[in-house]
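Note that one protein chain is taken out, while the other chains of the complex remain in position.
Going by the order they are written in, the chains are A and B; count residues from 1 in each one.
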Amino acid sequence: MAIKTEPFVVNLGPLHPSTHGVFRMKTTLDGEVVVDMEPVFGYLHRGIEKLAEERAYSGVIPLTDRLDYLASMSNNLAYVLAVEKLAGITVPERAEYLRVIIAELQRLASHLCAVGFFLNDCGAFMTPVLYMIREREKILDLFDMVCGQRLTYNYMRVGGVSHDIPEEFLPALYKFIQRMPGFIDEYDQLLKENEVLLVRAKGVGVLPKELAINVSASGPVLRGSGVKWDIRKADPYSVYDRFEFDIPTGTVGDCYDRYRVRIEEMRQSVRIIKQAMEQLPEGEVRSDVPPLIRPPVGEAYARIEAPKGELGFYLVSDNSIAPYRCAIRAPSLINLTALRDMVKGWKVADAIITFGSIDICMGEVDR
Amino acid sequence: MEVDESTGMYVSTTELDIAEGKVIEALKKRSQQPIPDPDSWLDEELHRNILLTSVDAILNWARRSSLWPVVCFPACCAFEFITTAASRFDISRFGMEIIRASPRQADLMITAGTLTWKMAPQVRRIYDQMPEPKWVIAMGACAISGGIFRSSYNVVPGYSRIVPVDVYVPGCPPRPEALLYGIRMLHHKISKGSIATEGK
Partner (left out) sequence: MTVALSGKEIADKLEQQFPGSIVESSQDSLVVKSEFLSDVASFLKDTPDLDFNYLVSITAVDYYDYLEVVYRLTSMKHNHSLVVKTRCYERVNPVLPSVVSLWRGAELQEREIYDLMGISFDGHPNLKRLFLWHGFEGHPLRKDYW
């Protein structure tokens, strides 16, 4: 006997324990199967692009911290690269290497959170998250040593970094780097071939390769679908062309592939940090730049490989102390374009996992 | 929600959006002044007899020893709250590790993040659904006064426009130790309360 069902619209969010931030999905459900889905944004739209037009160039850096608040150093770096391109400022060598070390540490911290919360959604309720947060706390202690803050750093400056690292930093970093590969191996031992994870994540939320390129996905979402595109190799910025590292890619583009890509990227980040520590030169950490910069009339676009994807800043200047237009290319928003296709036809629990595997941060989506 | 046959993309109906827009505009109009902070616990002229004091002491001890927070995590401060709940700065020692998704089972709202006008009706709804007695901790600069985003067109200048706030914890974001201090301040406030002044 066939059961008659009727589709009805259910709201998932905006405040929900497993939506990563304030994100609302209007799902049309037929029983447990998602028939249609419409995302609703804007619950954290703070108008950062408009506020940036009223602040001096160096005063916008604290605003950029709050974009992707899990990876604030990367946001700072992208903005500062854009200003330096616009104004034609060069950065000392030591500052470049410090930037790379800090950016890769930040990538580690962000991926730890991403993977931890993905596993939270899969059903391993708090255990992986607590392990990941334990390691993340060590990274946050390192950042605390460098600039005094745990979440929104404001460490990068136009022309370098804000101040030099203290003496305790390098030994502590060395100790952390020795430990980290062992920790990732411990994780893999518990989770890589875990039956529950394989059943829940393999084949779920597939993003085919052509669609990934067409929706302008970037970061682990694009690489999980099999496209070997990483800004650090395709269009190197700072001193990334001096380091050896691989780019992990997935094959199918399901949630499991994206999870594996993030784990492998963590290993590659450790590799880059080791090389950068060996090559770290002495010298100044900040070139001589006036506090209120007036770049010449023009525009510049700088992009970096942030943990979530390609983060870009498009700055237009009209020779005043504040940017005329500061436009942000947010990876999380653009990666969400494909969410509807990835979720259609799956059940509600799979929709939550797929959304978690894209790894977004609402501060960046809504700006 | 209909699907456009040629492109395969959705064309959604806008009734839900129109209704939501009306609710937001109405809330914005009536929230132009901050709600005064609840200060009935400062009331000195209270006739306390021995029976009431003992009852008060037991009730207040029970209420403060296991406050259950509700999920209210808009922005960056959420991550400092999550770290406070994790194993290094444990809030489980205060009985608070259970973060209830349902507001009906919670008694504390730790507002961790910037409030926007679009989000405001939902936060008010969650606050209304919490049963008495309930408390609110405003965590972070954005929750106290709008913070770094105060002059923006979509940001509410502080949660006190929407819900009455008991404890303000400054910082951007406040360190986990600062949040724990704020929670202890709330415990002191609760222990000074009395059932004789409740509901006034």
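The rule we apply is simple: a contact is a pair of C-beta atoms (placed from the backbone, for glycine too) under 8 Å apart; a residue touches a chain by one contact, two chains touch by 3 or more.
Only a predicted model underlies this, so the values are computations on that prediction, with no experimental measurement involved.
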- Among the options A:134, A:192 or A:325, the absent chain makes contact with A:325
- Item | Given A:42, A:59, A:92 or A:181, the one touching the chain that is not displayed | A:42
- Decide which residue listed in A:239, A:263, A:280 or A:316 touches the omitted chain of the complex. A:316
- Candidates A:213, A:280, A:321 or A:349 - the one touching the absent chain: A:213
- Chain not shown: contacting residue from A:37, A:227, A:272 or A:306: A:227
- Message: Counting contacts across the full complex, list the positions on chain A that touch the omitted chain.
- Response: 41-42, 45, 47, 49-50, 211, 213-217, 227, 229, 234-236, 299, 301, 303, 310, 312, 314, 316, 324-325, 327, 329, 333-334, 336-338, 366
- Where chain B meets the left-out chain, the residues are 4, 7, 9-12, 14, 17-18, 20-22, 24-25, 117-118, 153-154
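To be clear about the criterion, only the chains that are shown with their structure count from here on.
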- Round to the nearest whole Å and give the separation of the Cα centres of chain A and chain B. 28
- Query: Which residues of chain A touch chain B in their complex?
  - Reply: 9, 14-17, 21-22, 26, 28, 36, 38, 42-48, 50-51, 54, 62-63, 66, 69-70, 113, 129-130, 133-134, 137, 140, 150-152, 340, 362-363
- Complex interface listing, chain B residues touching chain A: 1, 3, 10, 12, 16, 71-76, 78-80, 82-83, 86-88, 99, 101, 113-114, 116, 118-119, 122-123, 126, 148-149, 151-155, 172-173, 175
